[in-house]
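First the structure, then my questions, so here it is.
Every protein chain but one is kept in place in this view of the complex.
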Amino acid sequence: MSFFGFGQGSLEQEKKKFLEGGLQESEDLAVYTWGEDSYDGLGDALLEGGDELNDETFGATGPVGKDFDFANQPLPESVGIAKSKTQYRSEPQRAHTPQHESGEYAPRHGEPSFNAAHSSLESIWDDKSPFSLLPRVNGGTRAGDQHRPSSASRSPFLSQPIISHGVNQTGVRTLQEIEAEMHAITQQARRQQEHELLRQQQIQLQQQEQLRLNQEEQMHLEQRERLRLQQDLRLQQQQPQRTPPPRMAPHTQSPRFHQHQQQILLLQQEQERQQQERLKELQERLRMEEIERQLRAQQISQMQRPPSLQGRRQSSYADLQAPQRRTHSPAYNDPQYPLMSQQNAQYLPQSIQLQQRLLSEMAQVEFMRDMQGISQAEQEALRLEAMRKIMETERMEEKRRRKAAKIAHMSRYNDLMTQSDKDFITRIQVSQLVTQDPYAEDFYAQVYGAILRSRMGLQQQDERVLKFGASGGVGLGLAQKGGGRRQSAMQKMESQVERIVSNARLREKEKGMHSVHSLQGALGKTSGRSYKAAPRQLLQVDASGASPTLTPAHLHISKEDAVRDNGEGAAREAAKLGREALGNAAATDGVIRKDPLTQRQILVTLESLYDLVLNVEQLRRDQPPEEEANFFATWSRSYNELVEQVWNGLQVMVPLETSDPHPFVSLLTPVKGKKILPRLSRHITPARMLTLLTLLVACFSQLDVVKDARLLEVLDDHPERDEVERQTQAFLGSVLQSILPVVAKAELRLISGLLGLFLDRNDIVTVAQTRPGIAMLTLFLSRVEIIKQGMSGIPETSELPTAEEAQQWQLMFDHLFQLLTPHFPVLFPSSRLSSQTLIGTPLPATDIIDQPVWQFLAALALHASPDQQSTLVSGLRDKVLENVTSANKGWVADEDSRQTKLANVNLFLHALGLDSSQIAV
Amino acid sequence: MDPSSTGIQEPFDLIRLSLSERVFVKLRGDREITGVLHAYDGHMNLILSDVEETIMIVDVADGASEDQGTVKVAKRKMDMLFVRGDGVILVSPPSRA
Partner (left out) sequence: MLIFSVFKTLTDQQVTVELKNDLSITGVLKSVDQFLNIRLDAIKVLDETRHPHMMAVKNCFIRGSVVRYVQLPAEHVDTQLLEDATRREAANQGKR
């Protein structure tokens, strides 16, 4: 930050440039780079000593004698600096102002008036009035005596080196203070200044005492005028020096911005000029008033006073003015507030006005005091009081200026966007955030909320549940249970958003389905070239020649797969059709065997099935009422089409022997395959479901849960075991659940057939040792039991099984019983487990996993003939006894497991008409 | 309908195949996860259940060269876990035994 405005070197350059007339461009740069490139290092070369004479120099040691040496008497620092700075700063200013503004500036600040000031300067110098203080700056150097301006027409440029030289020489103290100011805290600096000012005031008073001379009114005015002029210059030169905000660095701005800047500058200058004129007027009036007053005073005093009084009065008035100017000059030049003072240059005139008014008041006070002949001490006190007031005003002003600067700093981006711009962006943001189709964008939360509500059996009472799904859109509906006003604001916002969204929808529809592209570029455009400059395709190979079927998306599918699919697709299609014609139970001749589906094929098929199911379910939700025949017809057509696709996707109709495992069984392998079945079965006709069940029964031993069931009997916690457990749970929970309704409606004949098929196609002993197998068998037995109960209970039922059917069932049951008889004990997982493990190792709680087996045996017992029952009991005697004994003897972990054990045994015994309590241990 | 010809068009379609399947996820910071995949999105944010996390901690003893450090493996299990996508390196089906 430049204190001096310019380094010595740059000033010379400026001059040269000015003379060459090519100043404009580099002018700003020279200012901003001061202290870096063009800094001449003079500050470092300063003599820092010699402070011990300061007191003497500044007059603190008492009145200075008549032999007061003006050549060595520096001005009070701040004033001196300000003035000298003003002096030589004004040079580049004047050099470029003509380019900046119209002629109205030039006449006022051009050479004539300046020269006038200079010419008067000489006379002031001679008569040594207190008002010649300022001119003395120019000549107030040791060298100044030799270089004293001899001609009024001397060019101001020529005096430059002398002036700055003088400042550097005599201003040792001043520079020191600059250093201090640069680094010290603001407060400290200001206090120092205040102190300094007071001291200067004292000096001046002393000077006044000595130099009180008769003053001509003209002289007075001229002096004032010159001061004003200097102030003016200062104001104006500060403007181009403004530190621009980062964005506004002059060279980065458009020409239009420059124009604008200049216009502002002109305006400001114009304003200032008017202000000055008004001030001048004011001063004129003030002066007239004073003259009047003086006249009156003279009349009053009636020649009682010596003639010098008037001069003294005037000088004291001027004296008040001078420090007044000095008080604000430090603020202008204070390196810590440059931005502020510059930014607020336009406010200055007002403060000047204020101060002027204060001054006039002071003058009046002074006058009155003179009238009453108040003592010097009292005058001093009053003066101090006045100073204090002035300082206070100054401080207030500074505060205000700082505030204004802050506002100006913050407001530089004001009005960059218009209100409609902002609205536009808000609309885009909101329309991307909010949707009217919660099922599409917020599916999970919406459905989860609905499920939860239905599960809890409530309508809309529960705020907590409703909260995340309360209203249409994402992000909305999250309204807390706030007050009513907030609520209504929320509603307003929602309706507004709704409108915005629906409008956006309409527009989108008009544009077609290019929803993504519709927003492209909405927030601004990148240059059109960027997307056209995408890399050009260098190689252009005719793709049609290579392979007609393999699109890039399918390239990763192995060739083997592709060939096989292509080659056998048609054959399989034919086989399927033939199979369909023959029915599921048809002979398996002529079926082309294939490899089972790969894991990947299974997953791909399942995912496409899920897509279908989701579509079907969505369609189901959109089902139109049947009255609207047209809509309903269209709807049911597409619905049936989808269901047909689902059915085909399941591959139930693929010939039984096509592969092992059958494709349908393969599809049931992953958990999601098992889980999709209940969702599909809702849409599939019962006849087809029966086919599905038949296929499942026929291929039961191919199921992963049956094949891997042995893994469940591994004792240690193994990941694979966990996986099988998960699969088994999924199978029992999903697959069996979805075939349960089919079995529940099946007739006896059908059950007999299914059981027959089951026994025929599967190794029943193995299957019966699995949980799914036991469950399946139990399912059949229970259904038959229910049918039997129906037979005995309601004889008139139309669908009574015939005797022949009953006999067939009995045959099947006998066959099953016979097959299982030697293996009754090993049906229990606990038995199998204990046979594996060493004796003594504690078994895990097996009662729970044994329970389905007890259940099955109970069902078996119900159907069994007395002979079969005794076989059953003898086969299971050990198992029953073991359970009852351990329960009664307390060989159990806790009461719960004891109860379970007994319950299990009783389940079976009750079917036989017995109870565990009857067993004597 | 040929099952292998439908569906897969972009990498995310491959992840979709693993929905509700057990997956292996490699993460930044020497972490690995296996779990059943229930949800993913375009950021590779994942929601997994039945999760086991494995953290590799390499202890380099003072003075030992870098590859001499012992690798400590920490494991832990979590019921249901959301994994933020920015930490995900890869998602794959676990190698089938």
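We call the chains A and B, going by the order they appear; numbering starts again at 1 in every chain.
Heads up, the rule we're going with is that a residue touches a chain if its C-beta (ideal position, glycine included) is under 8 Å from a C-beta of that chain, and two chains touch if they have at least 3 such contacts.
Predicted model, so just to flag it, every value in this text is computed and none were measured.
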Displayed partners of the chain not shown (whole complex): A, B
Per the touch definition above, residue among A:L384, A:I451 or A:L811 touching the missing chain: A:I451
Among A:E194, A:E225, A:E498 or A:D611, residue touching the chain not depicted: A:D611
Option from A:K672, A:K879 or A:K901 whose C-beta touches the chain left out: A:K672
In chain A, positions touching the absent partner: 433, 440-449, 451, 464, 467-469, 474-475, 478, 515-516, 607, 610-611, 614, 672, 675
Hidden partner interface residues of chain B, rising order: 9-10, 12-13, 16, 19-20, 27, 29, 36, 38-42, 45, 47, 49, 78-84, 86-87
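One rule holds in what follows: only the chains that are shown with their structure count from here on.
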Between chain B and chain A, distance of the C-alpha-averaged centres to the nearest whole Å: 28
Touching residues on chain A, where the partner in the complex is chain B: 553-554, 556-557, 561-562, 565, 569, 597, 599-601, 603-605, 607-608, 645, 648-649, 670-672, 675, 720, 722-723, 726
List of chain B residues in touch with chain A within their complex: 1-9, 16-22, 36, 50, 93, 96-97
